[in-house]
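With one protein chain held back, the other chains of the complex are shown just where they sit.
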Amino acid sequence: MNSIILLSVLGLGNLFLGFRRSNRLLLPVMMLILGGILTVNFLDWGSTQSFFNGMLTIDNFSVAFTGIVLLTALVLIPFSQKYVLDGEANLAEYYSLLLFSLVGAIMLVSYNHLLMLFLGIEILSVAMYVLAGSDKRNLRSNEAALKYFLMGAFFTGILLFGMALLYGATGTFVLSEISFAVQNPAPGFESLKPMLYIGMLLMLIGIGFKVSAAPFHFWTPDVYEGTPTFFAAFMSTIVKTAGFAAFLKLLVQAFPAANAQGIWLPTLTAMCVLTLLIGNVGAVAQTSIKRMLAYSSISHAGYLLIALVAYNGQLEGASANGILFYSLAYSVATVAAFGVVKLVADARQREDYNGLNGLAKTNPLLAFSLTVSMLSLAGIPLTGGFFGKFFVFSAAVENGYIGLVVFAVVMSMVSIYYYLRPIIAMYMRDTDATTNEVVPVTTFQAGALLLLAALTVLLGVLPGLVAGVL
Amino acid sequence: MNPNIPEVIQTVPLQYYVFFAAALFSIGVLGVLTRRNAIIIFMCVELMLNAVNVLLTAFSAYRADPNGQIFVFFIMAVAAAEVAVGLAIIVMIYRNLQNTDVNLLNRLKF
Amino acid sequence: MQETVIPAAGAPYSTFLYVLIPLLPFLGFLINGLLNRKLSGTVAGAISSLAVLGSFAISVFLFLNFQYQYTVTLFDWISVGSMQIPFSYQIDQLSLIMLLLVTGVGFLIHVYSIGYMHHDENVGKFFSFLNLFVFSMLVLVLGANFVILFIGWEGVGLCSYLLIGFWNKNTAYNNAAKKAFIINRVGDLGFLLGIFLIYLTFDSIQYAEVFQKASTLQIGTGVVTAITLLLFVGATGKSAQLPLYTWLPDAMAGPTPVSALIHAATMVTAGIYMILRANVLFTLAPDTLEVIAIIGAATALFAATIGLAQNDIKKVLAYSTVSQLGYMFLALGVMGYSTSLFHVLTHAFFKALMFLGAGSVIHAMSNEQDMRRMGGLRKSLPITFITFFVGCLAIAGIPPFSGFFSKDEILLHAFEHSKVLYAVGLFTAFLTAFYMFRLLFLTFFGEFRGTEEQKHHLHESPASMTLPLIVLAILAAVGGFMNAPFFLGEENAYLANYLAPLFTYSKQLNPAAFGVHADHATELMLIGLSVGAGVLGIILAYVQYVSRGVRPVEDGESRGLLENLIYHKYYIDELYNALFVRPIMWLSRGLFRYVENGIIDPIVNGFGRLTMGGGQLLRYVQTGSVETYLILMVVGIVLVMALNFGKF
């Protein structure tokens, strides 16, 4: 709760800092703020508190996911630098929007009432609509913003319709009460059942859209590609982490297994399989790294969906821990990937694989960092991504979804193909005229990349630090 | 029959509200699918949201539970925010393209 | 004379003495190998010769002081479970005789090489290889189990490879060397499998244990037949029997002393040694013996016919070697074990003699080997001629030369066993006499047919070459008396009596088939026949090549059909080429092109393509149009609802 308050206040305060356009001041201040909030966040570890009449609950689950969200934001921020130094007039506003969206994310991971879920999603999304189009003069950015906005709004409608039906069937928005109402049907409940089920499925679809689960993923590649890289990174990490935490909370607390399993599980499983397939196979054919990363983010949604399918009805244990670890490893790796891609794209004005040619010679650090992150995303041991997959798959095997895991394993084999391509380009291809210059990197960015690589390896070597905390 | 609910509300059965909202929602969806002007699509989305509002209000009234109606306020507020952002985006597009036809937006594909 | 075959407790002398036998040549190999170019040819030759002489001396010492059979274990070589392979030697009658043969004849050949290889630039390398060869051969005969035998077995294969291809600039020589090694390997595989089967059957590969266990089996036991057949496959490779003999004639590519050492006196006898060693097993398998006898006789005849039409002096000798080896196998096949060894010994004498003599001729002729370019050499090479003549008489089976005794004994055994085999043997004896004297007459009689320059250079070889010739000639002449014919009384069959303990088990197992039971009259009659055949062959050759002065046709001229067939060695090499070499080469290319790069790799890449294709397909769906996306997503929603409809 403290982090929500701090973020909101500072976000507002930030708006007044707009008179100082120097990023030299703003960036450290922002990082300091986020670092501080991150620390404050962990003060809540171990306690369970409720706010707003129980509409928000701060417990270990939410603290942990808030931690990931804030950490991601913290390491992501240095990459805004180039963008901002280009003479952006409304520097502080963007930072404020970021901070506000973080509030939305935190609400998503700690909601206990569908209203908070809705608000969280909207706070996050509306900020993202703006940020996606923040490169105002760039048609691609415009297009991304409009596409994201139109489809997002449409699916907000779907989500809300689902909520409304659920409300109609159970008479409540509180997660535990929904669960209770479903488990202890009041007289006449039978006639409401279609409404309940349709509501659940619509909510599933609504959230599925936000986490870009297939077949509701169509927006993702286009929007990620058009959005300025920095914000695309934001979307693919923070939005996804918060989205999955929210998804898990919804399934665990509102749709518990007892009654609902037969309803949403097949759908979820089908979505999972489809997402894995489309994400991985789609990424193979891409030529733009950003677009590849978009498909990659779809595929990772697929892996995370496995953890949801391997649902154990609790916010702890294999499934929740799997999502936690996976999100962390994924976020860390993805931030580094987008970070490097952004730096290279800014310097070399190209986003295809060949733009990375010879990066190992010009910028060993960038190459190394991107390599680590690609290996992590591919799930190669020694990186966090491996244990992410490992825990998720373990959770699924434990619950008997062996076929699903085998499919996922096959899909991660496919994923190696496209994750290796940047590495090949960086290390094994020679430079050409556009790629033989050193890409400028600031100290903060270098530090962030090193930190991310270190974190990835740390997670990959000592997964026990994070695994099983929930 | 819930005694806490005024009789005048119960004169229209709940199902009617549900059907009405569903119809409204479907019209919204169809509008979104068929129209090509960004603004009209956006209005159709608003139509969907209003269908939700109707539904929530009806349920809220029938259950004599204020939660639903409070939710409606939030939806309206958020929708307003969305309108602000959405129209801004559309305006931005219009400035660059002199048009708001969504099918012109196909630079990002494959 | 000891009757026991069970090795007694200990070796009478320090282990070091036994180690020294193969170690001396090995040291010679190391010294000459490492100091390759620093030593002069004579010094290198002296070192090698002395090393072999040392081994010979020790062998003589052991032979003279031999009391009983024993084994010497040097160290544990390989031990895995019950597969215990100690590096141990067995000293018994057989190994001693072989030691004497290898080191004795080997020494003479070394001495000869000092003169013969004098001009070669790599003479140090040559002597080191020769020493390595002797080392391998000594390990072969000393080993107390089949695996140690196999070490030497492969070792001589390697050395023959090195020595045949000694002049390595010549691709044909290299090919011959490779061929020798590879064909030997074919046989080795059989031998190896035989060893495995021995191990699996007797749970040991140590001679003493295996033979002791084998002696309790019934004759005709299937597994023993299999074992012996496999071992025999090995023997056909090493001892150049049908169908694996083709390497030996080609092996004449090596320097001539090499041919003498490897391909006449020692290496090729390894197969016979091995069968003698394992005589218990072979006695248990009459079927195998039958096969051996037939193959032996067939080889003898087959090679002899080829020998009739060869013009290369060494090729003739090579085919005669193959033919004589056939005799030895024939002897083995009819259970004339000691007879076989007898022929090994006499053959070693006269064949080494003839090879060295041929070397002397080639030396004098400035490396000319074609007999069509020789003639009348007896005047310029008297010592060579006389010694060679002795050799020819020996091989032709003219009494009292050594070949007569041993060949006659073989024929006697064969006669007792089967009249057909005997007839083949007898006919071969006739052919042998004919083609050997054809060689002699073409080379040493008549007019010189070489170039003027060759004629100008003709000279008798130096003493280092002629001395070994003389020694060998003496041995070839009188060697037969170590095992006099039976009609002179069994007590005069020294060799047979000496070797008798080796065959104790065999005798126990199959007394009926063992030994000779013919009466003296028959024996004398057979002697008469074989001598007659030999004499007839000589006379025919004389008439043909001296009286009538017939010369072999030149390559361009036409030959009769049969002659052509023989001249081209029945086209066996071509046949093998077509049957084995070409198909394998073709297969090699085919597998690589069509299976590796045509099937397996494309299948693997196919999965990649499939995925790629899927990715491309997905791109068609991703049209970039919001309308399409929304429609597809709504379809998705409808599908979700429709699929769950039943549950509502």
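Should a chain be cited, it is by its letter among A, B and C, assigned in written order, with residues numbered from 1 in that chain.
Assume a contact is a pair of C-beta atoms (placed from the backbone, for glycine too) under 8 Å apart; a residue touches a chain by one contact, two chains touch by 3 or more.
Criterion: contacts and distances are computed from a predicted model.
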Per UniProt, the name of the complex member that is left out, chosen from "NADH-quinone oxidoreductase subunit M", "Multisubunit sodium/proton antiporter MrpG subunit", "Molybdopterin synthase catalytic subunit" or "Sarcosine oxidase gamma subunit": "NADH-quinone oxidoreductase subunit M"
Omitted chain's touching partners, listed by label: A, C
From A:15, A:38 or A:420, residue that would touch the chain that is not displayed: A:420
Candidate in contact with the missing chain, chosen from C:478, C:585 or C:635: C:585
Given C:186, C:217 or C:513, the one touching the chain that is not displayed: C:186
Selected residue (touches chain absent from view) among C:79, C:451, C:508 or C:547: C:79
Sole contact to the chain not displayed, among C:287, C:555, C:574 or C:596: C:596
Hidden partner chain, residues of chain A it touches: 321, 360-361, 375, 378, 380-382, 386-387, 390-391, 393-394, 397-398, 402, 405-406, 409, 412-413, 416-417, 420, 423-424, 427-429, 462-464, 467-468
Touching residues on chain C - with respect to the absent chain: 33, 36, 75-81, 83, 147, 150-151, 154-155, 158, 161, 165, 168-171, 174-175, 178, 181-182, 185-186, 188-189, 192-193, 196-197, 199-200, 584-585, 587-589, 591-592, 595-596, 600-601, 604, 608
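Criterion: only the chains that are shown with their structure count from here on.
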Separation of chain A from chain B, taking each centre as the mean of its C-alpha atoms, in whole Å: 27
Chain centre separation (chain B, chain C; CA means) in Å: 98
Between chain C and chain A, distance of the C-alpha-averaged centres to the nearest whole Å: 77
Per-residue overlap in chain C, given as positions that touch at least 2 other chains: 619, 622, 624, 626, 630
Residues of chain B touching at least two other chains: 29, 32, 41, 102, 105-109
For the chain C and chain A complex, residues of the former touching the latter: 608, 611-612, 614-616, 618-619, 621-622, 624, 626, 628-630, 632-633, 635-637, 639-641, 643-644, 647-648
Complex contacts: residues of chain A adjacent to chain B: 114-115, 118-119, 122, 126, 129-130, 133, 136-137, 139-140, 142-147, 149-150, 153-154, 156-158, 160-161, 163-165, 167-168, 171-173, 195, 221-223, 225-226
Residues of chain B that touch chain A when the two form their complex: 18, 21, 25, 28-29, 32, 38, 41-42, 45, 48-49, 51-52, 55-56, 58-60, 63, 65, 67-68, 70-71, 74-75, 78, 81-82, 85-86, 88-90, 92-93, 96-97, 102, 105-109
